[in-house]
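Just one protein chain is left out here, and the rest sit where they should.
On to chain A.
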Amino acid sequence: MSDVVEKTLTALPSLLSLDSQPGSAKLSSTSKLGNLIRGITELTSKHEEEKLIQRELTSIKDQVSSPNTSMRQMKELMVRAIYCEMLGYEASFSYIHAIKLAQQGSVLDKRVGYLAVSLFLNESHELLLLLVNTVLKDLQSTNLIEVCMALTVVSQMFPKDMIPAILPLVEDKLNHPKEIIRRKAVLALYKFYLIAPNQVQHIHNKFRKALCDKDPGVMTASLHIYLQLIKENSEGYKDLTASFVTILKQVVGGKLPMDFNYHSVPAPWLQIQLLRILSLLGKNDQSTSEIMYEVLDESLRRAEMNHNITYAILYECVKCIYTIQPKSELLEKAAKCIGNFVLSPKINLKYLGLKALTYVVQQDPKLALQHQMTIIECLDHPDLIIKRETLELLFRITNGQNVTVIVEKMLDFLRISKDDYTTIDLVGKVAELAEKYAPDNEWFIETMNTVFSLGGDMMQPDIPNSFLKLLSEGFDSDEEDRKLRLFAVDSYVSLLQSEPNKLPQRFLQVISWVLGEYSHLSAELEPATVMTLLSKLLDLKHTSSETKSWVLMAMTKLCEGGVAISVAQDIYETHSSSMDTVLRQRAQELQHLSQDSELRGRVLPRDAGLMPLEVDSSLSFLDGFVSEALAAGAAPYKPPHQRQEELAQAKALSLEPYSLSLPISMSSCSIADRQSPTLMSMSSGLSGDSTDLSHKGGSTTLKLDGVKRVWGREGYLAQREPVEETAQVEVPSPLRSPSQQAEADSTQSQTPTPTVTPELEQDKQQLASSLFVGLGSQSSVCLMGKSDPTPQRFRRKAQGRASSSGASEKTPTSLGSTPSPVDNLLCNSLLDSNLVSEPTNQTPQASQSLDTTNGNCHEELTDVKENNPSLIHNNEEPDKPKDLCLSSHLPTELSGLSHSEITPLCSNQSVNLSACHVQKEDSLQLVIFIFNSSDSALQQMQLQVDSGELKLSLITDSPVEEVRSHSVAVCHYSVTVKRPSVHVEVLGMLSYQLPGGTPQTIQFSHKLPLTTFIRPLTLSTEEYGSMWLAFSQDTKQNLTLINDDQDPLTTTLNVLKKKLQLHVVEIIGVEGIVACQLVQDQPCLMHCRVHAGTLAVWLRSPVPDLPDCLLYHCQRALQEH
């Protein structure tokens, strides 16, 4: 560090002399901030403050834009601008000046400039681009402080697209002699990894170097990157486990310098980081877990001091122990630790104890039993956060026997909670529990009523959806279904009779639907009564128009009998002139259907809920319409991403840099080349192709490239759980046994509505017994006897059921062409789920099938190879001497060109078939030789060839019909690819007749590797860039790198070029871009990057399957090498 000091000291005199001149001015300007602050503190009203700040901002604005303002003054102005912004007043005019200050100021002004930039702008701000040059300059500075400042700002924010510009400089800093620079460089790379992981893929080995840095600070910094990497792919870093363990051992053993101690605990931050990494590595991995048992034990043992920091380590240790493969000894110690947390009088520790319990309770439910009294106490804790965490814990241990008590507790909490986020979360959990464990119908409906009332309109829309689905689909017993529905109807009628204006919209919608659908189940309920109740909803002020249309739909189902029809008539009159078109339509429907009960019976059949409705998800019934529209000149449909891509392509000047990862120099392209007519026509042909093909292939899903975005403009993007369980098999569930029923009932009757007062220990005991009943046992009773051992969301279950019952949407209530809101709601959720689930389900299959085909091809290839030599070299077989001279029979137009080996296809006693091919630029020429080995002529000969993947057209003028004895006929085809596949196959059949004999046929198949259709595609980097953006089909993989040379990338690419006829467009550093096309005009682009000893390739093409197939051949080509 002494260097820094020296440099700084040498810089000082000049700086000081600068200072000394405008000394007085400086004094006045600095006191300006002081004045401002003092001024504000003396103010009494917000209004006065506003006025003062506005005045201040105006004066700052005048000064910053004045050309006479020195950088020194500018710095002071910036500080004041920051202050104003902190108070919540906008000073956006100063942003550009902050950048200017960072650019032009002397070292100390710069520092404020950078600070202002980092406070004013966020990483998506466009002005940040202006900072790139400044950062570049400072990174190259000899002044260490400037380098530090540049790295500091880069680690906080940097425009993603500009990373390549500074990346090499930052990488260099990893070798800097000063540890502070190395440390900051590592953190800058960490930042780059977070915002653009692709850009730093190639420097993974440098991360390893940082991990081994002799300075503990640099090493600690590198752990941030490793934690992130291991989170994403723990498999790739198992080999580092031992190193992490060793580091942790050294840290725990106090081998680090004293500087790193915090309250005499050695480097706690480092310890926690390592523990988190270890828990990720040891998860589901016995052998890796074993490596860390010892050090975990030691960490537990060493962390004994009574201080927050040791508790932080202990907590992380416990989490780790419960995450990795269990070891009983450690689990015991960890459990004891959790106990200490839970029992601690310190509220923060208690909270963490509960959190840890929640975490481990599924593995070890007994632990919750041990602490049941503490949990009960926490349930009534005055601090809501403790209560909330306790409920979370209880949620995890809910079973059929304690569900009523736990749900009651959760609903109690919901009644007092004011936080929307918590409400939404908790409402979802209650609904889940109610659906899973409901002891009886009444309880279920009442609980759901509370859920709907409390959840209001912010709850997840799938809760009402799945509730309605549950009601309409019913369960195993019709009688049970009827009772449930009847109870719902009764309960809703009484709700509507009391205070309907207090119910949230979603609940009203549910009520309308249920009443419309099931009120006929109630014998004493007249449709007219329900109609009247519902019609009151229409008059309520706050009823939304969506709810109104639900109500009208329900009425349409109900309008039966004189009174009901007259109510319907009234409603029609009020709403037929509504400004809302949907309402108007509903009113019309109500009017018409109430007049025609026969039609109504057909349109809205009763109890249609059980009939699965066929849904034509491909919308094939629209085909006629579409083809008509197309014939009439309408543009073909393009999926949105296609349109966007084409739009991007259609821009006259595409200034977008090529993809994500090439140095920026490439993006500054001259566009003139693009105007050449040939290329234009080709690219337009391409876009057409890609629409069609991608459409046919059905893979219209948007491909997102490997950038994993955790953070978006809206902040943290919560990871959605993948919807994979959709295809679950529905297990026929056993009916609830009477004894279980009795047991559940008795539990319930034992439990008085829990109003626990802390004074009454007895009550607590009772509550405890009702909360923790049945804990640990697997028996769980749930609604209608459906047992489900793993906690599972209702909607998933519903989806599973839906998919098992075929194409499943019930649209019983829909009125033909316009779907009712009910249907919309249900339908949307279902469609969504299908959309989401389809790709996840299919991908594995697809890849599997690809694998298997690959496997086959592999074998076939070797077969062919084994056969080939026998043909070329060992043709001593007496009966096939003519094979050698088959080549002389090649058609004249091909005779000058090199052809492939002549492969035998099949033969019998009279005829031998063989084939060879010639690669021409625009097609593949396939020649089939028919050698008549018999002594008489073949007559009425007919050769038929066909292929699913290829398009073959006969070139020979007229088909040969006769072949004389011992002579050769030739059929010549021109072949192009219709649909790429790893291996394409031509199937053929030859029929012929020997004189006086019966007609005979002989069949053959001929396999061609896709490589024979691949041609180099010559284009410039700029063209490549614009094509890359336009292609939608892509695939990525790592290939082995041929590592026997100084420049492995070039060698590898040359091998590929030679073997597969690819065109290497450009090689820049560790990246290379390669292009090829499949005859004819079906391009495929390949982007290669050397990374961690492998070649990461990324292929893109407009043609489905082409990238995958090409990738396969690349793999093979490199393996064979």
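The criterion applied here is as follows: contacts are C-beta pairs under 8 Å (C-beta built on N, C-alpha and C of every residue); 3 or more make two chains touch, one makes a residue touch a chain; residues count from 1.
As a working rule, contacts and distances are computed from a predicted model.
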| item | value |
| --- | --- |
| Among "PAR6B protein", "AP complex subunit sigma", "Response regulatory domain-containing protein" or "Ciliary neurotrophic factor receptor subunit alpha", UniProt-listed name of the chain not shown | "AP complex subunit sigma" |
| Hidden-chain contact residue, picked from the options A:Phe207, A:Tyr226, A:Phe244 or A:Tyr311 | A:Tyr311 |
| Candidates A:Leu187, A:Met219 or A:Leu1106 - the one touching the absent chain | A:Leu187 |
| Of A:Leu57, A:Cys148 or A:Ile230, the residue in touch with the unshown chain | A:Cys148 |
| Contact residue for the chain not shown (choose from A:Trp269, A:Tyr293 or A:Trp443) | A:Trp269 |
| Touching residue (missing chain; options A:Leu57, A:Met74, A:Ala98 or A:Val112) | A:Val112 |
| Among A:His224, A:Lys638 or A:Arg979, the residue in touch with the chain that has been omitted | A:His224 |
| On chain A, residues whose C-beta touches the chain left out of the figure | 1, 4-5, 8-9, 11-12, 15-16, 19, 26-27, 30-31, 33-34, 37-38, 79, 82-83, 86-88, 90, 107-108, 111-112, 115, 118-119, 122-124, 145, 148, 152, 155-157, 180, 183-184, 187, 190-191, 217, 220-221, 224, 257, 259-260, 262, 267-270, 272, 308-309, 311-312, 315-316, 347-348, 350-352, 382-383, 385-386, 388, 419, 421-422, 711, 713-716, 718 |
